[in-house]
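A single protein chain has been removed from this complex, and every other one stays in its place.
So, subunit A:
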Amino acid sequence: MEFAELIKTPRVDNVVLHRPFYPAVEGTLCLTGHHLILSSRQDNTEELWLLHSNIDAIDKRFVGPLGTIIIKCKDFRIIQLDIPGMEECLNIASSIEALSTLDSITLMYPFFYRPLFEVIEDGWHSFLPEQEFELYSSATSEWRLSYVNKEFGVCPSYPPIVIVPKSIDDEALRKVATFRHGGRFPVLSYYHKKNGMVIMRSGQPLTGTNGRRCKEDEKLINATLRAGKRGYIIDTRSLNVAQQARAKGGGFEQEAHYPQWRRIHKSIERYHILQDSLIKLVEACNDQTHNMDRWLSKLESSNWLTHIKEILTTACLAAQCIDREGASILIHGTEGTDSTLQVTSLAQIILEPRSRTIRGFEALIEREWLQAGHPFQQRCAQSAYCNSKQKWESPVFLLFLDCVWQILRQFPCSFEFNENFLIMLFEHAYASQFGTFLGNNESERCKLKLQQKTMSLWSWVNRPSELSKFTNPLFEANNLVIWPSVAPQSLQLWEGIFLRWNRSSKYLDEAYEEMVNIIEYNKKLQAKVNILRRQLAELETEDGVQESP
């Protein structure tokens, strides 16, 4: 298919762009296969480059011959284009609609994008499972790498390499896979070096209504326990939901069959409930007309912060089991690809200082989200403005990022990255020139040959010039477990995401700049003082040598 077929009018002059807090810009609108471009052809005026894949929905309006297109983006921005000429406007609108909803992944921009920067380190090879395993293997010999899923035959949503208990062979893994939803047998998610406790994750056990059991599954899970120790299974569904799942062949671990484990049910919402919550929240944030009571009421009824609280609480509980109770845990919900990953990854943010560094956080995303098979393609297909309401669309990853932001806000000096880093990840998960978030799992990514055909997001982010934008100037390595507060008083709306386009951030940006200046100045002074001290020391040694004879 040629993009040209979809572009009936590639160019319109005298288009006026309206954005909140910016003066209107008049210029020429151009449509390309992947971008909507507005260029004023004047110096000093910023141009608009918008990826079609970032467009969530559009509205058209006509007043006489003047057409207006309102573009609503997946990053929640809303812009307005005034286009002279009814026909041009209709053409542009239909092109945008078609180009922003292309079916085929291989037509997406990452397959066409040619980077203008020099790749210093290929991000596709930055976080290999073998390297991650190395980090653990010095501390424990109870685990091994398994290649049982090499051809994605055992579990289509798992990566080819997973970490499992050493005492369990691949044959047993195959059997366990048939007992777990989507073949997602329990694998290692995190090893707590301090006390050797672990987080494992999986899909739900397929016990069904007749209480099916699987000896290998029981053996695998028990293999992770030390003698005399008990563990906890955190089911991210309420007991009620878990019981209902049995009717569809799913279920939960019966205590009788897993006597060394105690089950804890939490209820983290999933699917469209989260999507509805996002839609309501963004609507509330965009509505500037209402009064204070209505705002608070809409914020409350969106339930977004309730979801945040629930996810964070469960993650804290998991971390508490590991660090305070000295107990290993297994986490799953239904598929083990959504709420499960929110909990395992947030628990690591709390427990593991490395995951609060830039590199460590990237590794966490790579390990716990991309390789763990969170279906990004499905979940991030649409955002808050789309009416399609597909069951698989859900802001699971955004909720995770929001939770990280909440912890960052409570521990502003303990993270190497800043808020911008989280915002950037949100943007790229929904629309990107990089291939990292394409596909739903490793198997799909392999078939798409993303490594050969697209550029990794990490190749771009990890260049010093980019990193400097995402580095938190307040960062001081903190080797401790950090326990965030989950009280409602401590949780806030993430303004950097949800009010980003509805407020001017001028004064806050100035404050950030001031903060950077204070710290930079301190570092500069330190360097100067150190140089002088050294000079002095040298001079004085010379003196000493001269005096000693």
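Quick note on the criterion: a contact is a pair of C-beta atoms (placed from the backbone, for glycine too) under 8 Å apart; a residue touches a chain by one contact, two chains touch by 3 or more; residues count from 1.
Following the convention adopted for this analysis, contacts and distances are computed from a predicted model.
Entry comment: the absent subunit's protein name, as recorded by UniProt, is "Myotubularin-related protein 7", drawn from "General transcription factor IIH subunit", "SEPT2 protein", "Electron transfer flavoprotein subunit beta" or "Myotubularin-related protein 7".
Residue A:Leu239 is the one among A:Val119, A:Ala139 or A:Leu239 that touches the chain not shown.
When the whole complex is considered, the residue among A:Cys316, A:Ala372 or A:Leu399 that touches the unshown chain is A:Cys316. In the complete assembly, the contact with the undisplayed chain comes from A:Thr289, out of A:Thr289, A:Asn387, A:Gln452 or A:Ser468.
Within the complete assembly, residues 195, 230, 239, 262-266, 285, 288-293, 295-297, 299-300, 303, 305-306, 308-309, 313-314, 316-317, 319-320, 323-327, 409-414, 474, 476-493, 495, 499, 502-504, 507-508, 510-511, 514-515, 518-519, 521-523, 525-526, 528-530, 532-537, 539-540, 542-544, 546-547 of subunit A touch the chain that is not shown.
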